[in-house]
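My questions will all concern the structure given below.
Omission of a single protein chain aside, the complex is shown with its protein chains in their original locations.
For chain A:
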Amino acid sequence: MRNDQLTLAPARGPSGPRNGRALPPWVSTTALLMPTYGWLTIAVFLPLLTMFAFSFLSATPMGKAPIVFTLKQYRAFFDQPYLVGIGITSLLIGFWTTLICAILGFLAAVALVRSTFGKTREMLLILILLPFWTNGLVRVFSWTMVLRENGFLDSLLHMVAPDAGSIGFLYTRYAIVVGLVHGYLPYMILTCYIALVTIDDAIIEAAASLGARWWTILFKILLPLAAPGLISGAVLTFVPVIGSFMEPRILGGRVGVTMGTVIEDQFTQAFNWPLGASLSFTLLAVVLAIFATFSGVLRRGTAA
């Protein structure tokens, strides 16, 4: 199938003696690509298709119950109104996490570009990115040590005011947002930094010498120029955040019910795979809509 689409590789430069039975280029191109795309088909694309089919089943096909084709799993949002509330909670958590990451990350990227250079900047960048590539679960767990009652935050407070009560806010939505911001901030800093680092210093010096104040430079020059980085950072934060389930579980406790935890429950507790599949697919539709909307910006961002 795929072979038919392949055309010959362009003519090579001056070619020396080859052995006479050289295969046409498309054969080797296919051979090089086949293992990777075969693997991805089995591990990712077929599973997504199967899940799509499962989302139309009336029950998990494991017991004796007859299985029929139905749209009822997609009606869940109307039949079970609490799901709408959970969906809104997920979107709100995603919104606040993305907004806070964008503000903090943009400022950090500006600080990196404007107040550091050379080896120091390289070191800071590695230090900022290092946590991002370590285990997210462990980092979320770390926050329970800080936010719990009599945790690190309370200890700090009690050093200043020994009689104060607890300000630990573990098992609240604030805790979830703090944990998620911690998780995705490094990425936002990186995408903004990549956008800002190409800006010519002369532009800013020119603006300053013409009398522009720092806020004019920040909002009229740096912010517009960092916009592609901000947008790709925002997309790449928002998308995983609305699909997160361990952060709300661990940091939210009983208030941490989100789309992610509901889907997790369908597969691990309630054993209602078709409902889980339809919710997963609804989430996927949201994700794909976001990617489609911002595809132009994202492509420029990754091409840089």
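The criterion applied here is as follows: a contact is a pair of C-beta atoms (placed from the backbone, for glycine too) under 8 Å apart; a residue touches a chain by one contact, two chains touch by 3 or more; residues count from 1.
Simple rule for what comes next: contacts and distances are computed from a predicted model.
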Undepicted complex member, UniProt protein name, chosen from "ATP synthase subunit a", "Branched-chain amino acid transport system ATP-binding protein", "Right-handed parallel beta-helix repeat-containing protein" or "ABC transporter permease": "ABC transporter permease"
Residue among A:Ala76, A:Ile128 or A:Ala226 that touches the chain left out of view: A:Ile128
Touch residues of chain A, complete complex, unshown partner: 2, 5-7, 9-10, 12-19, 22, 25-26, 29, 32-33, 35-37, 39-40, 42-48, 50-51, 54, 61, 104, 107-108, 110-112, 114-116, 122, 124-131, 133-139, 141-146, 148, 150-152, 155, 182, 185-186, 189-190, 193-194, 197, 214, 236, 239-240, 242-246, 249-250, 260, 263-264, 267, 273, 276-277, 280-281, 283-284, 287, 291, 304
